[in-house]
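Below is the structure I would like to discuss, written out as structure tokens.
Only a single protein chain was left out; the remaining protein chains are all shown in position.
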Amino acid sequence: MNRDQLVEELKQQIIEQLNLQVKPSDIVAADPLFNEGLGLDSIDALELIVLMQQKYRIKLANAEDGPKVFQSVDTMADFIIANQTPQAG
Amino acid sequence: MFINGASAISPLPVFDAVSAGVNVVPVLTQRGKVTEPDYGSLIDQKLIRRMSRIIRMGVATAMDALKQAGIQDPDAILTGTAYGCLEDTGIFLKRLVENKEEMLTPTAFIQSTHNTVGAQVALLLKCHSYNNTYVQRSHSFELSLMDARLWLTENPGSSVLVGAADELTDYSYALLERFAQFRNQWGGEGAAYFLVQSESNSASWARIEQIYTLFQPDLEEITAFATKLSEEQNGIDLLLSGMESGDVNADQYARIHGFIGEDIPVIHYKQYCGSYPTATAFACWLGAFWLKTGKVDAGSLQLNAPKRILIYQTDSMGYHSFILLKSC
Partner (left out) sequence: MQQAVYIAGKGAISCIGKNVQENSSALHEGRTGIGPIRYLHTLHATTFPAGEVKADNDELAAMAGWTGTNSRTSLLGFIAAREALQEAGLWEGNRIRQNMNGRRLRIGLISSTTVAGMDLTENFFPGFLDNSASGKLRFVKQHEAGATTERIALGLGVKDYLNTISTACSSSANAIMLGARLLKAGQLDVVIAGGTDALSKFTLNGFNTLMILDQQLCQPFDKQRRGLNLGEGAGFVVLVGDETAKLLGGSYKVKLAGYANANDAHHQTASSPDGTGSFLAMKGALEMAGVSPEEVGYINLHGTGTQNNDSSESIAIQRLFGNRYPAMSTTKSFTGHTLAACGGLEAIYSCVSLEEQVLFPCLRIQQPVIDDPGVVVTSLRQVTGLRSILSNSFGFGGNCSSLFFSLT
């Protein structure tokens, strides 16, 4: 899977996991997910931590890393690519 | 205390009854599900995505009752629920079992606490007022109403948002059916909220004259209350009875009907909302609606200018409740 595909997959997964009332095309990969962006909050960050763990087998050690990793779909994709272990996918 | 705004969501489509009227006819079903309105104008889209049915209908009726009464910042928010947020409880329990206590997500858990409905109403209103949630089985709504009455006595001139909500889920339906709950009467659910104040105004629906609850009373106790009630009141026009079809408590319902006057017409409200512990909140809405419109209109039974409507409900666990509504 290349990075573009990963970005599209992430958008779809975020919408499903968080039950957002938007389409994948409504989410701009570089835009902030939290606060002024999609309006996500701390509970969503926790949901996304589990998403990372379940789908990409990447464990965030503590919740404080969330804001950095979940800044945007782009930052999430970069984090996944940087941390992915070979057997995952 | 006066009902100065009221709203309900029920299997019977009643949410827009004030503007569109309602055809009060029995709902024919085995498992009742509420007829939900379009929530768009009532609940923020960003918040609704996490809300299960009980939260949606609770919050929507609360907002609607406030809107009708023209109140934005109530002095108290009181909610009754017998079962609480069952859908979210079930979701979290299922994942807990299936994922063997691993990789669980927080949303269902945090939305499962009993006070979620009242909390979400406060959050939407940014309302810092007194907020409480009562969860005593089929007295949950009555205990909330009794607190509203007490609050109004303690804080003259204040306004209280008070209501109840319960939902029927796949799990609770399967379980309650095993408890033989729905053998004769279909299972229901619903939400109703009221804005109550000590003073009436032109928008008032009805006056809540009495609320009285008894738990496993002696026969003399309940006889004494019902007799006193019928003596004090100058005629009750209608009994809104919680009796279900094939009710094991039919004798008890008949006894109360006898005390207040056998010739008083009776309507069994659970044929509209189904069987659930806080169904008295729906009955309270229905009675208040009829008093507001000045007409009881339920198919074959028509009554003009009703003055007093008594709601009575009991169950096999020994919970009895009386709510007496009076026209304004």
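Think of it as A and B in the order they're written, each chain with its own count starting at 1.
The rule is short, and it goes like this: contacts are C-beta pairs under 8 Å (C-beta built on N, C-alpha and C of every residue); 3 or more make two chains touch, one makes a residue touch a chain.
As the structure is a computational prediction, the values presented were derived from the model and not from experiment.
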Per the touch definition above, residue among B:F92, B:Y253 or B:Y272 touching the missing chain: B:F92
Sole residue of B:F2, B:F15 or B:Y134 that reaches the chain not shown, by the stated touch rule: B:Y134
Residue in contact with the excluded chain [from B:Q111, B:Q252 or B:S321]: B:Q111
Among B:L150, B:V248 or B:L301, the residue in touch with the chain that has been omitted: B:L150
Residues in chain A touching the chain absent from view: 41-43, 46, 49-50, 62-63
Those residues of chain B which, in the complete complex, touch the missing chain: 77, 82-84, 92-94, 96-98, 100-102, 104-106, 109-116, 118-120, 122-123, 125-137, 139-140, 143, 147, 150, 153-154, 171, 174-175, 178-179, 215-217, 317
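Just so we're on the same page, only the chains that are shown with their structure count from here on.
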For chain A paired with chain B, centre-to-centre distance based on mean C-alpha positions, whole Å: 41
Residues of chain B that touch chain A when the two form their complex: 45-46, 48-50, 103-107, 110
Residue numbers on chain A that touch chain B, as the complex places them: 17-21, 39, 43, 46-47, 50, 53-54
